[in-house]
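With one protein chain removed, the remaining protein chains of the complex are shown where they sit.
For chain A:
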(Lines give C-alpha, C1' and ligand atoms only; values in the text may rest on other atoms or scores of the structure.)
Protein backbone atom coordinates (compact mmCIF):
# COMPACT_ATOMS: atom_id res chain seq x y z
CA UNK A 1 0.00 0.00 0.00
CA UNK A 2 2.60 2.47 1.07
CA UNK A 3 4.83 1.37 -1.79
CA UNK A 4 2.00 2.32 -4.02
CA UNK A 5 1.85 5.81 -2.66
CA UNK A 6 5.53 6.15 -3.15
CA UNK A 7 5.44 5.15 -6.73
CA UNK A 8 2.56 7.41 -7.41
CA UNK A 9 4.37 10.29 -5.87
CA UNK A 10 7.60 9.81 -7.67
CA UNK A 11 5.93 9.17 -10.92
CA UNK A 12 3.99 12.25 -10.45
CA UNK A 13 7.07 14.22 -9.65
CA UNK A 14 8.78 12.84 -12.70
CA UNK A 15 5.82 13.48 -14.91
CA UNK A 16 5.30 16.93 -13.61
CA UNK A 17 8.90 17.65 -14.02
CA UNK A 18 8.83 16.38 -17.51
CA UNK A 19 5.95 18.64 -18.28
CA UNK A 20 7.87 21.46 -16.77
CA UNK A 21 10.91 20.57 -18.73
CA UNK A 22 8.94 20.58 -21.89
CA UNK A 23 7.72 24.00 -21.05
CA UNK A 24 11.30 24.77 -20.34
CA UNK A 25 12.59 23.68 -23.68
CA UNK A 26 9.71 25.33 -25.42
CA UNK A 27 9.77 28.52 -23.54
CA UNK A 28 13.19 28.52 -21.95
CA UNK A 29 11.56 29.20 -18.63
CA UNK A 30 8.85 28.21 -16.26
CA UNK A 31 5.77 30.34 -16.47
CA UNK A 32 6.61 33.04 -14.00
CA UNK A 33 3.15 34.03 -12.99
CA UNK A 34 1.88 30.55 -12.30
CA UNK A 35 4.74 29.66 -10.01
CA UNK A 36 3.64 32.18 -7.45
CA UNK A 37 0.96 29.78 -6.31
CA UNK A 38 3.71 27.52 -5.15
CA UNK A 39 6.05 29.91 -3.42
CA UNK A 40 5.61 28.47 0.01
CA UNK A 41 6.66 24.97 -0.85
CA UNK A 42 10.27 25.71 0.02
CA UNK A 43 11.04 27.50 -3.13
CA UNK A 44 11.15 24.65 -5.54
CA UNK A 45 8.56 24.64 -8.25
CA UNK A 46 8.05 21.05 -9.04
CA UNK A 47 4.50 21.61 -10.11
CA UNK A 48 4.86 24.21 -12.74
CA UNK A 49 2.82 22.52 -15.36
CA UNK A 50 0.41 24.75 -17.04
CA UNK A 51 -2.50 26.19 -15.18
CA UNK A 52 -3.10 28.63 -17.92
CA UNK A 53 -6.47 30.09 -18.49
CA UNK A 54 -7.92 29.83 -21.92
CA UNK A 55 -8.68 33.49 -22.17
CA UNK A 56 -6.52 35.56 -24.46
CA UNK A 57 -5.68 39.20 -24.81
CA UNK A 58 -4.27 41.14 -27.74
CA UNK A 59 -0.84 42.74 -27.37
CA UNK A 60 1.00 44.93 -29.83
CA UNK A 61 4.77 45.18 -29.71
CA UNK A 62 6.55 48.03 -31.44
CA UNK A 63 9.85 46.45 -32.28
CA UNK A 64 13.19 48.20 -32.59
CA UNK A 65 12.95 48.39 -36.35
CA UNK A 66 9.64 50.24 -36.00
CA UNK A 67 7.61 47.22 -37.10
CA UNK A 68 4.49 46.35 -35.18
CA UNK A 69 3.99 42.77 -34.05
CA UNK A 70 0.53 41.83 -32.83
CA UNK A 71 -0.17 38.64 -30.94
CA UNK A 72 -2.93 37.02 -28.94
CA UNK A 73 -1.55 35.81 -25.64
CA UNK A 74 -2.91 33.88 -22.69
CA UNK A 75 -3.91 35.58 -19.48
CA UNK A 76 -1.50 34.62 -16.73
CA UNK A 77 1.53 34.52 -18.98
CA UNK A 78 4.37 36.91 -18.42
CA UNK A 79 5.48 39.12 -21.28
CA UNK A 80 8.63 37.06 -21.45
CA UNK A 81 6.49 33.96 -21.96
CA UNK A 82 4.74 35.78 -24.75
CA UNK A 83 7.94 36.72 -26.53
CA UNK A 84 9.29 33.20 -26.19
CA UNK A 85 6.11 31.28 -26.98
CA UNK A 86 5.42 33.33 -30.07
CA UNK A 87 9.05 33.22 -31.05
CA UNK A 88 9.11 36.98 -31.50
CA UNK A 89 12.24 38.25 -33.10
CA UNK A 90 13.67 40.51 -30.41
CA UNK A 91 17.40 40.11 -30.22
CA UNK A 92 18.85 39.23 -26.82
CA UNK A 93 15.49 39.43 -25.05
CA UNK A 94 15.13 37.57 -21.75
CA UNK A 95 18.71 36.38 -21.40
CA UNK A 96 18.38 35.22 -17.79
CA UNK A 97 15.06 33.44 -18.39
CA UNK A 98 13.06 35.59 -16.05
CA UNK A 99 15.26 35.19 -12.99
CA UNK A 100 15.87 38.93 -12.44
CA UNK A 101 19.54 38.97 -13.26
CA UNK A 102 19.74 40.81 -16.56
CA UNK A 103 17.13 43.46 -17.54
CA UNK A 104 17.28 42.44 -21.20
CA UNK A 105 13.50 42.00 -21.06
CA UNK A 106 13.03 45.75 -20.62
CA UNK A 107 9.81 47.10 -22.22
CA UNK A 108 8.26 50.54 -22.34
CA UNK A 109 4.55 51.09 -21.75
CA UNK A 110 2.04 53.82 -22.33
CA UNK A 111 1.46 55.80 -19.19
CA UNK A 112 -2.13 54.67 -18.68
CA UNK A 113 -1.18 51.04 -19.16
CA UNK A 114 1.85 51.37 -16.93
CA UNK A 115 -0.38 52.41 -14.06
CA UNK A 116 -2.47 49.29 -14.48
CA UNK A 117 0.49 46.93 -14.31
CA UNK A 118 0.61 46.69 -10.55
CA UNK A 119 3.37 47.14 -8.02
CA UNK A 120 7.04 46.74 -8.83
CA UNK A 121 9.22 44.67 -6.51
CA UNK A 122 12.46 46.08 -5.12
CA UNK A 123 14.46 43.50 -6.99
CA UNK A 124 12.82 44.47 -10.24
CA UNK A 125 13.53 48.14 -9.59
CA UNK A 126 17.16 47.36 -8.90
CA UNK A 127 17.49 45.51 -12.18
CA UNK A 128 15.51 48.15 -14.05
CA UNK A 129 18.03 50.74 -12.94
CA UNK A 130 20.60 48.87 -14.98
CA UNK A 131 18.46 48.76 -18.12
CA UNK A 132 19.54 50.71 -21.15
CA UNK A 133 17.28 53.56 -22.23
CA UNK A 134 15.23 53.56 -19.06
CA UNK A 135 12.01 55.61 -19.00
CA UNK A 136 9.42 56.47 -16.35
CA UNK A 137 7.11 53.84 -17.78
CA UNK A 138 9.62 51.03 -18.11
CA UNK A 139 9.12 47.56 -16.69
CA UNK A 140 10.83 44.21 -16.98
CA UNK A 141 8.78 42.00 -19.24
CA UNK A 142 9.48 38.88 -17.23
CA UNK A 143 7.78 40.45 -14.21
CA UNK A 144 4.63 41.66 -15.92
CA UNK A 145 1.78 39.19 -16.13
CA UNK A 146 -1.13 39.44 -18.49
CA UNK A 147 -4.53 40.29 -17.15
CA UNK A 148 -7.79 40.95 -18.88
CA UNK A 149 -7.54 44.70 -18.30
CA UNK A 150 -4.41 44.82 -20.39
CA UNK A 151 -6.16 43.73 -23.57
CA UNK A 152 -5.09 45.78 -26.55
CA UNK A 153 -2.02 47.33 -24.94
CA UNK A 154 0.81 48.66 -27.02
CA UNK A 155 4.35 48.33 -25.77
CA UNK A 156 7.65 49.43 -27.15
CA UNK A 157 10.86 47.47 -27.27
CA UNK A 158 13.62 49.92 -26.38
CA UNK A 159 16.72 50.28 -28.49
CA UNK A 160 19.75 48.32 -27.51
CA UNK A 161 23.07 50.03 -27.01
CA UNK A 162 24.97 50.58 -30.17
CA UNK A 163 26.69 47.31 -29.66
CA UNK A 164 30.32 47.35 -28.58
CA UNK A 165 30.89 44.29 -30.66
CA UNK A 166 32.62 45.03 -33.88
CA UNK A 167 30.61 43.48 -36.65
CA UNK A 168 32.34 42.45 -39.81
CA UNK A 169 31.08 45.40 -41.78
CA UNK A 170 32.32 47.95 -39.32
CA UNK A 171 35.50 46.06 -38.82
CA UNK A 172 36.60 46.53 -42.37
CA UNK A 173 36.24 50.27 -42.22
CA UNK A 174 37.21 51.10 -38.70
CA UNK A 175 39.28 48.46 -37.05
CA UNK A 176 42.97 48.99 -37.05
CA UNK A 177 45.19 46.06 -37.84
CA UNK A 178 45.19 43.50 -35.09
CA UNK A 179 47.65 44.02 -32.34
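We take it that a residue touches a chain if its C-beta (ideal position, glycine included) is under 8 Å from a C-beta of that chain, and two chains touch if they have at least 3 such contacts; residues count from 1.
Here is the rule we go by: contacts and distances are computed from a predicted model.
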item: Protein that the absent chain corresponds to, by UniProt name, given "Cytochrome P450 27C1", "Elongin-C", "NADPH:adrenodoxin oxidoreductase, mitochondrial" or "RING-type E3 ubiquitin transferase"; value: "Cytochrome P450 27C1"
item: Selected residue (touches chain absent from view) among A:88, A:134 or A:154; value: A:134
item: Contacting the left-out chain in the complete assembly, out of A:79, A:102 or A:150; value: A:102
item: Residues of chain A (touch criterion as defined above) contacting the omitted chain; value: 1-7, 9-10, 13-14, 17, 21, 24, 28-30, 35-36, 39-46, 95-102, 104, 119-123, 125-126, 129-130, 132, 134, 136, 160-166, 170-171, 173-179
